[in-house]
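Quick one: the structure is below, and I'll ask about it shortly.
Note that one protein chain is taken out, while the other chains of the complex remain in position.
So that you can tell them apart, the chains are marked A and B in the order they are listed, and the count of residues begins at 1 in each.
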Amino acid sequence: MKQTVTNSGVGKWVTRMYDAEKAAGTLKFVDDLEFGPSLLYAKAVRSTVPHGEIISIDKSEALKVSGVKEVIVGEDFPYRFGLYLKDRSPMAIKKVRYIGEPVALVVAESEEAAEEGALKVSVKYKELEAVFDPVKAATDNSVLVHPELGSYEHVDFITPQPGTNIANWFRVRRGDIEKAFKEADYIFEEAVTYPQIAHGFLEPHCCVCVQDPVSQEITIWTAGQSVFTTRDIIADALGLPLSKIRVIAPPIGGGFGGKAGMTIEALCLAAATHPNLKGRPIKLFISREEVMLSSWVRQGYVARIRMAVNKEGKILGIKNTFYFDTGISAEYGANPVRSAGYTSTGCYYIPNVWTDSYAVYTNKPFGGAYRGFGMPEFMSALEMAMDIVAHKMGMDPVEFRLKNLLKPGLPTCTGMPMHNHALETIVKKVAEGIGINKEEPAKRNGWKRGKGIALAIKAPAMPADAASSATVEILGDGSVKVLAASMDMGQGVYTSFAQIASEELGIPIEKIKCYYPDTQSHPYDWQTVASRSCWSMGMALKLACEDARNQLIQLYSEYWQCDPSEITIEHGVVKCRKLGKAEPIDTKIQNGFKMPDGKYKGGPIIGRGHFVPPDVIYPDIETGQSPKSVVHFTVGAVGVDLEVDPHTGEIVVNKVVCGYDLGKAISPLNVRGQIEGGTVQGISAGIMEGMYYDDKGLLLTPSFTDYKIATIKDIPDEIQYFWEETPEEISPYGNRGVGEHSMISPAPAIGNALFNALKVRIHSYPFTRERVYKAIKQFDEKGNVDFWEYPFAREQDYKQAIKSWD
Amino acid sequence: MLLQFDYVRPKSIAETIGLLVQHGSSSAIKAGGTDLIVWMKKHLIKPEIVIDITGIAELSGVFFYPHKGLRIGANATINQVLANREVKRSFPAIYDACLSHSDRLIRNKATFVGNVTGGVPSADLVPSLCCYDAVVHIAGPDGERDVPILEFITGPRRTVLSKEELVTHIYVPYIEAQAAGCYVKLARRNALDLAQASVACVVVDKQNGKDFRISCGAVAPKPVRALEAEKYLKGTKTLDETAIRNAADKVAESVNPITDVRATREYRLDMIRELTIKALTTCIEGLRGGRMS
Partner (left out) sequence: MSEIKVNFILNGRATTYVGEPRTTLLRAFRAHGVTSVKRGCEEGECGTCTVLVDGVPMKSCMMLLPEVEGKSVITSEGLVGPNGELHPIQKAFIEEGAIQCGFCTPGMIMSVYALLNENPDPSDEDIKEALSGNLCRCTGYVSIIRAVKKAAAMMRE
């Protein structure tokens, strides 16, 4: 018998936690916190050359600025940090590797003084040749971004290639690819490119650090998704015990992976640990331009996909080459490379697989985690290739996909058997939802209308030992304190946790509170990434709640002298219906029950739970094979009905229909939010976002003036969403992740719809107006269906006007 | 961060001119400040004294003088211009241009005149002013003068203003005939973006035929009217698709765009053609329908 009753449990539409404070504007983000007059401010001085040796750094003028206390350089804090590969130091040491890399840090009594000081630091460089194109960097070792790559520490599932620019090389070798190509009736080869893009969260990074001069203990307040991983990376690099580092994460203004791992904390620590500054809190707030330049970006991507297909339309083999442009650091960027690698047959069953997925260094800002983590990049290529192949074979694109679908039981490219899922249902519903086979006239005069579909798949991309733990305390008035160090960055995970606690404890959600992460008080959780929190932390939390509930029931059963199975907790009231007992939870829960024998028993109830995925086996380094390479997959599909103006290249999306098999919607309001938000973010990335550089490696889109993201006027006319719930076996409620997935396939769906509308295949994302127009023009003038533009340096750069302007 | 400066808020034009004479090139005038503050933050300009003219009564207001013209004071915000009914009725190309500028919030602060004195080639309000033969009224220590809009901006971010002068208002003469007008703009997305290319068009229905005025934005170092295209259209009897296309080609020949991160030269030229076709069609149909635009 279920022993808890609540109206705010799993699956209910509830009010989100912390929304009232957000609406009123009283919720404090890091930049809103006050630290009093002892607070100092830091501002970075940044490299103006893309690759060079630092000859000299002249601090003298900066130190004369009133209020400036110190100017710190790389040698003052010579530590290398890294999550998977230690290739990054917070400031350049001897060498700079991209325009924007911090070379010095000015610390002053006010933000203005720090900025003024930073303007006055002068740095001399000896420029070296730089490399910006990832294909060139991967295939030509004449310019090495990290000549000492061989000496960097790394985890054993990352394989850097010393003497090259390849920071990681993930391989899949399954079956006999040569045979597949020999036996194929058709061979197709397609290439796709995608530039780096930015997360675009509205809150820039901000961090405050202080080190106690006596105990050496460090306290960090940071806008971060991963307090424990930040702590561990810092402890490892600085050689400090974990107990001497405390990381606190106040609410963050959007993450999308851009605040995962360690971002600016080490740079701020360079100041906080300085002997002359210890004891004073130091604040580092980076401007929007600095966010664009020197925090995580989504890696650029060049893919070559070769497919062997028989005349019945079955894909016999696939050969993938992926170049992920990870800029100057692969400490995090090494992993999306793996994620794309071990999912490199996408939603399809392909018996023979050869994949080479490379993380490539270039002299540009560095790649990290971004919603989708390798899957948006890969799907932008695979889902376009599938569409191209279907079309060339004269097959319906939906039929072709269904014919090759990775049905439950069939092996993925790593050999892991695919679990149960409702992808076929979803694909059919999406196809029907946009009327993919119904040719409809454009609503806008002179425009062309097209429809396209793209599938999506992703597993949580995390180490096999990514652990979660949680504690649950029942307080003396029946309220509940949940310490689960996931970061609620807006996705609503604290609300989901409260719903879980409500479900398991029978206590109404208004009495349950989750607290923002603090490594001092919370138990360990790896990171809030990978769409893992409701699943992994959800498991830990459910176990913690069960533990607390069992303790409570044990105590009441002895107190009332009834069997534990006869006790229920209903809306916060403990009952034994058999004995006619009903009591709201009160201070007995805290101070102990006076039992029938006169003795006090009990005391504060603390439930604990922990979880580590039980059975993940790392793919083999040479072959990528593993019977359980990931915990599970979330699958889905996106259909797009759009119109395009052939005169200008402007795209308007009439309708998006999308569906995902998420196992169980714990918090439907939040699931809706993730699907709507991720869909718009995916569309924005598909039609307007890209980081462009000039031929000297200078970022030409360093702010929102030129890095454009979707405004309210750029959204589709209609977004229809639905979800399927095929339960996941190892899961608290059958749920799988959904946070990232809606971002994965809007872009290729748009690309496929564009082809349907225009008969032009644009292989280079994003589909800006100019690019679409150029592709149409090329088709009209030369008859070419396929169109590429490389994203690494602006094409036709800076062709001057016929008569010069000045 | 902005560098330090002195801040004054004069109460009259005369006081302002006195300050300009005293401080010359180490001063900057602030009306709306939406460009100024951003440029100062990036240290593109570093004035030692900022002269805030928003307190000067003679510089405010959007006034329409029937049968004469529209007077837009230096302090009038773009939304204040939009709010004057006569603008939509009699100067529709200006109305369109105002609506296309940035977003509602910025338009509550940014001044109409400020967009003109900024002299940026992609300025949204300038092409329409060129089509209406607007005049910029300037006050300085040697008195006041009028400069036609086409002569006011001399290059990217350069105007004829001396360091001791300020613009008091812009005057747009009323067209005493049926006239249609519009401004069409292409940008990378649908809101808050600089123009990649834009076209303003005004067509006046006179007794002896039609007058065409066409001016483009973001595609030339200084404002220019597409005189060849205008002459061609005036001399063409049948304004069919072919004629409009020919005119569009001539407009494209009159401009000289650069390639930058927002668009390439080639795309801009093609878009000027497309936008001209759209603008002309809109205006001609507007006249046929007996409406203003």
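Basically, contacts are C-beta pairs under 8 Å (C-beta built on N, C-alpha and C of every residue); 3 or more make two chains touch, one makes a residue touch a chain.
As the structure is a prediction and not an experimental result, all values here were calculated from the model.
Q: I'd like to know which visible chains would be in contact with the absent chain if the whole complex were considered.
A: Contacts of the omitted chain with visible chains: A, B.
Q: Based on the whole complex, identify which of A:9, A:204 or A:415 touches the chain you can't see.
A: A:204
Q: Using the touch definition up top, pick the residue from B:120, B:192 or B:243 that touches the left-out chain.
A: Going through B:120, B:192 or B:243 one by one, B:192 is the residue touching the chain not shown.
Q: Of the listed residues A:27, A:395 or A:612, which contacts the missing chain in the full complex?
A: Missing-chain contact among the listed residues: A:27.
Q: Quickly run down the residues of subunit A that touch the omitted chain.
A: Residues of subunit A in contact with the hidden chain: 15-16, 18-29, 31-32, 34, 199-204, 251-256, 287-288, 489-492, 669-670, 672-673, 676-681, 703-705, 709-713, 715, 719.
Q: Touching the missing chain, which residues of subunit B?
A: 1-7, 9, 30, 32-34, 37-38, 41, 50, 52, 54, 102-106, 108-109, 190-192
Heads up, the rule we're going with is that only the chains that are shown with their structure count from here on.
Q: If you average the CA atoms of subunit A and of subunit B, how many Å lie between those two points?
A: 44
Q: Hey, which residues of subunit B end up touching subunit A in the complex?
A: Residues in contact with subunit A: 1, 3, 43, 155-156, 186, 188-194, 196, 221, 256-267, 270-271, 274.
Q: Going by the contact rule set out above, which residues of subunit A touch subunit B in the complex?
A: Interface residues on the subunit A side: 111-112, 115-116, 119, 647-648, 650, 688, 692, 700-701, 705-706, 708, 710-714, 768-770, 773-774, 777, 794-803, 805-806.
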